[in-house]
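Missing here: one protein chain of the complex. Every other protein chain is in place.
Then we have chain A:
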Amino acid sequence: MGCGGSSQPRYEMSKSEKSLKAALLIQRWYRRYQARLEARRRCTWNIFQSIEYSGEQDQLKLYNFFNDMLTSVEDSPKASFLSENGISEEEENPQIIRDDKLDKLDVSKILVEPTYQGVQLTFPLTAQQLQDMVASLKEDQPIHARYCIQILLEARKLLREKPNVNQATTALAKQITVCGDLHGKLDDLFIIFYKNGLPSKENPYVFNGDFVDRGPHSVEVAMLLFAFFLVYPNEVYLNRGNHEDHIMNLRYGFIREVQMKYGKPNCKQQAQWLIPLFKDVFSLLPLATVIDGKILVAHGGISDKTDLTLLTNLDRRKYKSVLKPPLKDGADEITGDEDDLTDKVNFSEWRQILDVLWSDPKMVDGCQPNLFRGGGSYFGPDISSKVLKKHSLDLLIRSHECKSEGYEYTHNGLVLTVFSASNYYEMGSNRGAYVKLGSDLKPRCIQYMASKSHQKLSMAQRLSIVEESALRDLKEKMATNKTTLKQGFQQFDPNNTGFITLTQWAHVMEEVLELTIPWRTLRNKLIRINDQGMVEYESCMEVELTIGGHEGGPSVTEVLYRNKNSLETIFRAMDKDHSGTITMDEFEEACSLLSKHVGSDISKESVRDMARCIDINKDGYIDFNEFLEAFRLVDTQVNSAELDSNKSKADLKMDSNGTNDMETGTVI
């Protein structure tokens, strides 16, 4: 416009025009600012998921690992020594509780001490007692071992009567609620109860598995769900998840929790009864629920082979652990490869269960069995549509994967994922959700986030908390792979300058840590870069590992630390009487088993040295909980005041693997 008086109009820009321009500028700036935060949030999410997924990749080799382990444990020094001497294990050690003994358990011998402050229960349970139980748990009161055992024994009887596939209906209550993974997060269960009401005849619920592991209150969550199930067996439906499995519980925290809560020195026996009872009850859980014949609810999902008739007719009780299928009659131990497996177990039957408990949906068509993830399949949109159609179903509701919003639709609305544990990776990392269905069966997803503080944090604040925790996990990964990382970096630095390019750095990180995350984007948070844009690679290795202050040679410490979860699993599997201790021989056996499994050399001497040095060998027995707690990350960066804060962060991290502070949860 404007020829003459060109600058005039600008000065005469009206007030409203001015404020319009200002608003526009703020809006654009804000949208860009928010987008950058969102990108950072996604980046953090990618880190958590990649780390969790690579944990599952470990698990991937898990089938072989567990099998190796359980076979070796079966003829571990203790056992072989006993058989050589012609003594059966049970005679020798009356603490080992076998399944048939569970039937003869006499709870009246377990006394409830007068000092006990928690809820008092009488059987059969009543609705009033359920309310008392909720109130008592809200006050952080523990549940007495006697009542836990009673609840489990009752649940055991009742669950035996249930079919593999529950048939639920909205006909009476005109509604039903479906909850996903809770993972021992009692605060989330309380939020659901608060928002949606306690389960009752008028308020039926389906709990879709993964009640336990990872979170700090797995016992309490499981007890509440079983108690509600006892009072409302036809309104509360419990599906088995992949974590309602003894082998998973060895590794992901549930056994540890039971031992910490019910395995105190003066009453060790309680844990020794509870652990086999839980194992048995979990194996009795139904595998799926169908609502009004139209909606299939199962923990993991489906595969091209999923057939509800086959699933209904198999004997689920044979699968104590879904990861270790029962052998066919006459078959001897499995040696490892897949062909061998197919010969010795009823493979097609096993897959029916595995797929329902372990599968994940994917965007691409088709179905890829993923046996080595521990089991399950990736199923595409075509499989969902085919399998649902075959069974005249409209929708699959599944859980198993953490979603940022607590729920997510995939496969053109045919599959709904619901995940009920909020703050799963870290405070603020994700919302939880549950699904409410009326008689029209239209799903309504209700989201929430458990929070200790009442102040609402802005996205930027939440983000920095979550980001810090993700970086901490990454740094731990880096520290446990230091030797290999260094070798990788040096390959690109033949002249030992200490510097490589950013691309080379990112390449090594991705290769060695097997994590596909935006490494370049994270550069400012992980490494120092000089003025020429070159990476000073030593700067990403400033975190040291120790085991109880003792350095067992860098590579041994790294191997043990890196495989801490596997080591813990082996320890717990060896600890057949659930006492929390093993012998020195078993300890060495565990380390050599691990070394064989991961293909790294761990010498007997260094293991012995380590055990001696941190004095965990008492009366010939090793308290492995103590051993696992001795792992530490120490930041050796001495050039800044950051030192102290980093140190305390490292300690905090250690705690989260330990026992005191399980709030933050272990991701790996």
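Going forward, a residue touches a chain if its C-beta (ideal position, glycine included) is under 8 Å from a C-beta of that chain, and two chains touch if they have at least 3 such contacts; residues count from 1.
Please note the rule applied: contacts and distances are computed from a predicted model.
Undergrad: Would you mind picking the UniProt name of the chain not drawn here, from "Ubiquitin thioesterase", "Signal peptidase complex subunit 3", "EF-hand domain-containing protein" or "Proteasome subunit beta type-1"?
TA: The correct option from "Ubiquitin thioesterase", "Signal peptidase complex subunit 3", "EF-hand domain-containing protein" or "Proteasome subunit beta type-1" is "EF-hand domain-containing protein", the UniProt name of the unshown chain.
Undergrad: One chain isn't shown here. Among A:A35, A:A135 or A:L158, which residue touches it?
TA: Of the candidates A:A35, A:A135 or A:L158, A:A35 is in touch with the missing chain.
Undergrad: Which candidate, A:S19, A:Q167, A:N234 or A:N313, sits in contact with the chain we can't see?
TA: Going through A:S19, A:Q167, A:N234 or A:N313 one by one, A:S19 is the residue touching the chain not shown.
Undergrad: What is the set of chain A residues that contact the non-displayed chain in the whole complex?
TA: 15, 18-39, 42-43, 46, 362-364, 455-461, 516, 518, 520-521
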